[in-house]
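Sharing a structure with you now.
Apart from one protein chain that is not included, each protein chain of the complex appears where it belongs.
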Amino acid sequence: MPLLLLALGVLATSGLAAVAAGRRAEWATRAGVSGAVLGSTLALVPVISVLASGSPIAFELPWSVPGGSFRIAIDPLSAWFLVPLLGLAAVTAIYGGVYLAAHRGERSLGPPWLFFNALVATMVLVVVARNAVLFLIAWECMAVASFFLVTFDHDREAVRKAGWIYLVASHLGTAFLLALFAVLGHAAGSLDFERMERIADLSPTLATVAFLLAVVGFGTKAGWVPFHVWLPEAHPAAPSHVSALLSGVMVKLGIYGVLRTLGLLAGSESAWWGWLLIGIGAVSGLYGILCALGQTDLKRMLAYSTVENTGLIAMGLGLSVVGGVTGHPWMARLAHAGALLHVLNHALLKGLLFLAAGAVLHATGTTDMERLGGVAKRMPWTAAAFLTASAAIAALPPLNGFVGELLILLGAYAGLAAHESWLAGLAVIAALGLIAGLVALAFTRAFGVVFLGEPRDASARCGADPPPAMRVVLVVLAGAIVVLGMALPWALSSPVLQSVLDLPVGQPDVAAVFARLGLAFAGFAVLLFAAALARRGLLAGRSVESGPTWGCGFLRPTPRMQYTASSFAEPVLSLFAPLVRMRRQIAAPQGPFPLSAALAERAVDPFLSVIYAVIFAALGRGLGWFRWLQQGRVQLYVLYIAVTLVALLVWATRVAP
Amino acid sequence: MLLALLLVPTLCGLAAFGLRASRPRRALLVLAALVHAGLTLAAWRRPPAPVWQGSLALDPPGLLFLALTSVLFLAAALYAVGYLAREEAGRRADFEEQFLFANQPEAVFTGCLLLFLATMTLVAVSQHFVILWIGIEATTLASAPLIYFHRQHRSLEATWKYLMVCSVGIGLALLGTFFLSVAAARPGAEPVPLLLSELMAHAGELESSWLRLGFVLLLVGYGTKMGLAPLHTWLPDAHSESPSVVSALMSGALLNCAFLGVLRAYQVCGAAGLARWCGTLLTFFGLFSLALAAVFLLGQTDYKRLLAYSSVEHMGILALGVGLGGSATFGALLHAVNHSLAKAMLFLAAGNILGMYRTKAVHEVRGVLGVLPVTGALWLAGLLVITGSPPFGMFLSEFTILRAAVEQGRGGVAALYLVLLGVIFVGLSTAMLGMVQGQPPALAGAPRGRDRWLAVGPPAALGLGLLVLGVWIPPTLDALLRAAAHALGSP
Amino acid sequence: MSAAGLAPPLLGLALAPLLLGIVSRTKALFAGRRGAPLLQPYHDLARLLKKGAVYSPTTTWAFRATPVVTLAAGIAVLFVLPFGSLPALLAFDGDFLLFAALLAAARFFTIVGAFDTASSFPALGASREATFSALAEPALLLSVAVLTYLTGSLSLSTMLGAITGLEWRQAGPALVLVAAALFVVLLAECSRIPIDDPGTHLELTMIHEVMVLDHGGPDLAFVLYGSALKLWALAALVAGLLVPVRTGQVALDGLAFLGGMIGLAIVLGVVESTMARLRLHRVPQLLVGASAFAVLALLLALR
Partner (left out) sequence: MTTESPWLDTLMALIVFTNLRLLGSSRLGACIRTVALQGVFLGLLPLIAHSNDLDWRIVLLAFAGMALKAGVFPWLFFRALRGAKVRREMEPYVGYSLSLLAGIASFAVALWVGSALELPNRAISPLLVPVALSTMLVGLFVIVSRRKALTQALGYLAFENGIYAFGIGIAHEAPFLVEAGILLDVFVAVFVMGIAIFHIRREFDSIDTAALSSLRD
């Protein structure tokens, strides 16, 4: 545990050193990046030891804050969340070092690195905290640090608005967490987590209230649908390495929070909790991916895809709760393991996708898919990385994305096979089936439109692969995905990981399943390699020329005639029209010889523009009426005093005895 | 020792009226502030002996608020030296309506400032209810001329409203004191003297119906001075029109003194077993203040009025904390400490912004981080403090009050409290974030304004104190807070 | 990993193009023509494998990866498929998910390849293909869910292995609905008549064909062979369901299964000759209908 504290210290001091470096950007970046990488690696050591040994390590310090005590511990659940957190933090720090260099002139790079390291430190604290006050302080400091990172480029109005929405959403979310820990603290008599775990007489109503508060509070951070509104605003606004960290890891802390609360309320759950999570998960998944299909900005699309993935995880959790309550140990444990695996996989995938999007932004200056195209020709490495990640997130076999969803679905099917809680299984299967198809559509669209074909606009023609540091990061992450994909089945058949993920042993003999799956993955990889060799062999001797693409008789095909992102997604979106509102701007062709015409279509998030905007406007108007009270005449002010006095005197003499 | 605490500022104040040259007068101001702080520190280490048969004595709540007033006055004095140096003599154009106006002669301003400190000290040390009343009335009279520093019609209007509303309020407090003395007149033996210790000792024999009416009158009287809604009407006008130094002192220290008045009355009622009854009154006022502050903070366009309404909100939280009783009293006192430091820091920072941008409209101020980096950082830190976000101290106190509300099973109060805090956060963040971020408009002054040392030092020091309080409460302060909470009847 | 275990995949590799031949022969007989010889697909493949290739300058390695992945996925699927009562080489709990994922991989890279040619027609077909397969995916998974419910097992081989005559008598209607749903999925995935017309020449109406428009020579051979294998795999599912011959002797079950496959190919030919293409906006209704069949089957099986 001292190593973890040392790591936190390193992160803090390097952040302050970065600020002290002030205007000298190189020193600030060097301090920040080295601090982040050193801190992360230092912290990884105790985490790996806990994962290997499976026994938690704890540390405690008295703290003069009311109700608080500096109590931290790493147990297998925390360790599981720390691995992607620290890994991604180190990698994005290296990437960010080069990425922010472009902004050297505009503003000093000290504060961004301070907030980056502070964000990493507070995220680590959130995961290891075992006292409510420490947890809440780390939670809100994490939100504040990430707010400053999101509004790094606050000269742009859109970034400022996104930052504001983000801060308000996270603060209101924390209000629910305050209530949650007040309720649990009251029931347990103390704010320490292990006292909360052993609440003897937790009444069902109290447990339900606590659960609902946790779902709303942590759901806001996890980006589940009714509370997801800030995510598609904040993540695209942030610099890419920050949005990689936010989408990859910070969103998962919401999931961690729900898991921890379920741990605290263990034993007093009820079945409908699982149903609620499945419902939220299904809606988040479907709505998230449909909105992603409607977006024309690459980073917004990736942000919405995060909403979808947290939906998947929520469905996994829901299934595990339903399985747990209706007495289905291995259905619960399969879904639980699937959800945890998806947390790790998605952190890796979404991190790489955002970094690749950042490389495209860094090179071409835009992430608007309607103007990009043919980027792969000048950025082969980034294209390869993006394709690997897209294939993995679409759950294609040889890669790691597939294993997570396999476990969740296996849990659902296990429920069906045992004829128990089949409806929950059915709901998850239907939702996951549809979502998997749409995810494939979304990411083929993203990769195809941005990287393949011809550039649709002058801006997309320039740009090359990012500088070596960023390129190495992309390659390392892509390599990690492939290696993890191939190695995961074998690793899962080993007892170590099974204990961490609490995988069931016995009825569906999990070890055999993963051994066979590993074999299948290896076989498929060999087949791929063989087919490629065969193709090369066949073409070796033959004439390979190049000729224009088949244009079906068009005289002069221009790149503008290519399928755009919105036209590719139009058939699906028209199917789900009521769910996703498309705002269409048409400049219709005028006159017999139209000079120009334009059509732009963008998916508008009804939650933000309809529900929340209406609520806030109504609140503003409603409260505005009371502003008349302060209208400036002193006579009325004195009258207010007199009226209050008379009212209180009447209350004092008549009402209260 | 106590008399020294009172006499030093009074004499310096009177001397300041006489001093013609401004440089020695400013030195006197800072000197008096330093001496007062030194005396307070000494009083903290070794509580001084009561004076005047116990009428003036320093008990834990008094010491707490005295220390706060002293620290704030020191910071304000240092800031004032820089501020007065920059305020050029003669007539200048008003930046809103462009008419010409002259400032109040500096001697009057400095003198009144020192008298203001003296009166606040009197309130902090007084144990006798009438002396307490005299002290609070004196604070009003000492601070009225301070509001009228910029001699133009808006600040005159603010001064008149301040005088009229507060005087009526405090008149009611006097009536309340008389009701208290009626309650203390035991039919048989001779009446209990209006000393706090005596009243608490003989609390059982006090006639409860007069005591109740007395508490109501004292609550309304001192509540007006404290800024509880709907008696708060003078507060936004006074704070937006007076110079930032004065609004910092008023928000940070004066409201606390009025709060001390309410606490004294609450102590007596608590001893007489009316704690529950008074608690409901205080809780009502607390929630009503929070609601009203939420109404006026949402869509507020003047950032000094924004801070004023935030003061109304925090006074509401204090009243709610004391009203709930139990561990919430400790939370309320900790909240008072945090609020005083935070509000003083914010008003001083607002002064810097006003000096550079020459406007009080929120939407006309942009990119403070670009023009005045340190002030911008302080402004952002201030937003985090007053909205109760960690790593600053107010989060702890607000969470303690919430836990107390939940522990007493008052779910409705807790829910309403959280909802109102949420709405207030939206109002504050909309206004204050817009000012700090973005491109600064083309300013007449230096494009990259230099943060003067004197203008930024005091608020930065207060900010540092807040950051420390957020993470670690020094043991001595913790002991003092617990003693004060115990004096207020919490277990 | 017995030698007998290897037989089904090899048979599949050998006989897959034959199904295409049978289908085209049936359509020709319906139309009163003699039709191409049954082994025509084999000749086409051989001819294409001997040719060179022409690539458009806009294409990158992604375009060249399409045929490789399509073929590899097609072959890999065979190792998961049961051959009548004979279990698959790699049967494990959840292998049907690998089955669906392999098909998805082939489709993913075909769509990516379609984008690479920078012309709007392949992307047009890709958009339709992606939409319809997104709707077909739940139908496939739900049908397998019904089989899981009925047979209580999680592996494709044991599931289809347990579909005996007795099972048909007990849950006849449910199995019919599941077979119908799987048949519709087959039509959608292999882009047969009611959803897509493999024989059309007008790019605007194509779905699958237009995506592979620009492939030539060995690439086209790999793609055609891959889609033939996909047809064989999906047909194996439907045939495995419809031919409940589970006698235990390997030869008898194998022959019955092959007969079922050929019968299915003939039925496919009949369907293609008798029906016209559905209008594009009606196809989603058909696919959702298939999912509805599966759910209905499950409700029936509940009793």
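Read from first to last, the chains carry the letters A, B and C; within each, the first residue is number 1.
In the analysis below, contacts are C-beta pairs under 8 Å (C-beta built on N, C-alpha and C of every residue); 3 or more make two chains touch, one makes a residue touch a chain.
This is a predicted model, so every value here is computed, not measured.
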For the full complex, contacts between the hidden chain and the displayed ones involve A, B
In the whole complex, of B:15, B:156, B:461 or B:483, the residue touching the missing chain would be B:156
Of the candidates B:9, B:48, B:61 or B:236, the residue in contact with the absent chain is B:236
Of B:1, B:51, B:141 or B:454, the residue touching the omitted chain is B:141
Residue positions on chain A contacting the omitted chain are 627, 630-636, 638-639, 642
Hidden partner sits against chain B at residues 128, 130-131, 133-134, 137-138, 140-141, 144-145, 148, 151-154, 156-161, 163-164, 167-168, 171, 174-175, 178, 181-182, 185-187, 191, 207, 210, 236-237, 240-241, 296, 300, 305
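Here is the rule we use: only the chains that are shown with their structure count from here on.
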Per the C-alpha centroid definition, the whole-Å distance linking chain A and chain C comes out as 36
The positions of chain A in contact with two or more other chains are none
Interface with chain A, chain B side, in the complex: residues 160-161, 164-165, 168-169, 172, 209, 212-213, 216-217, 219-220, 224, 230-231, 233-234, 236, 277, 280-281, 292, 294-296, 298-299, 327, 330-331, 334, 384, 387, 389-391, 395-396, 398-400, 402-403, 405-407, 414-415, 418, 421-423, 425-426, 429-430, 433-434, 437-439, 471-475, 478
Counting only contacts in the complex, chain A reaches chain B at residues 63-68, 133, 136-137, 140-141, 143-144, 151, 154-155, 157, 160, 163-164, 167-168, 171-172, 174-175, 178-179, 182-183, 185-186, 616, 619-620, 623-624, 626-627, 629-630, 634, 637-638, 640-641, 644-645, 648-649, 652-653, 656
As the complex stands, chain A meets chain C at residues 373-374, 376-377, 380, 383, 387, 391, 394-397, 402, 405-406, 409-410, 412-414, 416-419, 422, 425-426, 429-430, 432-434, 436-438, 440-441, 444-445, 447-449, 451-454, 508-509, 512-513, 516-517, 519-520, 523-524, 527-528, 530-532, 535, 538-539, 542-552, 557, 559, 561-563, 567-572, 575
